[in-house]
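Take a look at the structure below.
Only one protein chain is missing; all other protein chains are in place.
This part shows subunit A:
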Amino acid sequence: MMKGSWILLLVVTLVTLLGPTRAQAPTETHGNPQWRTPAQLKHQAIEIAAGLRCPMSANQSLQDSQSPIANELKAEIYLQLEQGKTSDEIVDFMVARYGERIRYMPSLSAGTALLFFAPLCLLALAIFWYLRQAGSAASFNTSQEDRS
């Protein structure tokens, strides 16, 4: 039962680790824009703006920045959402206009693979160490019991 619960825990962990990256994708790619209420539109616009970097300020998101260009781009995002574009399309539009630098969540490519996989590998290493130590502890304990 214990083994089972730990395996379950590991599975849940992996799922939750991967989950958010998928959650970044728009939830309503196939949705008709008419279905979205103004409140939902606003929420989505804020979400997109919070994930983009203001081209003018030092290190602030579009949502937080008060520079004129940020306000303009926020309006642009809202406008495009109303036209029925998806989050992905809007982000791609911004990247085409301002370069990769504008997005705070870098896209996965050969150059950024390390950024995404290094933490996962480190975590796997930590868990591997833990499991191995548990294995050696079990053998240590049995050998102790054998001796006694």
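The working rule: contacts are C-beta pairs under 8 Å (C-beta built on N, C-alpha and C of every residue); 3 or more make two chains touch, one makes a residue touch a chain; residues count from 1.
One rule holds in what follows: contacts and distances are computed from a predicted model.
Engineer: When one chain of this assembly is omitted, its UniProt record names it as which of these: "Glutamate synthase domain-containing protein 3", "ATP-binding cassette domain-containing protein", "Heme lyase CcmF/NrfE family subunit" or "Iron transporter FTR1"?
Structural biologist: Options "Glutamate synthase domain-containing protein 3", "ATP-binding cassette domain-containing protein", "Heme lyase CcmF/NrfE family subunit" or "Iron transporter FTR1" considered; the missing chain's recorded name is "Heme lyase CcmF/NrfE family subunit".
Engineer: Residues on subunit A that touch the omitted chain in the whole complex?
Structural biologist: 2, 5, 9, 13, 16-17, 19-21, 23-24, 27, 40, 46, 50-51, 53, 57-61, 63-66, 68, 71, 74, 99-106, 111-112, 114-115, 118-119, 122-123, 126-127, 129-131, 133-134, 136-138, 140-141, 144
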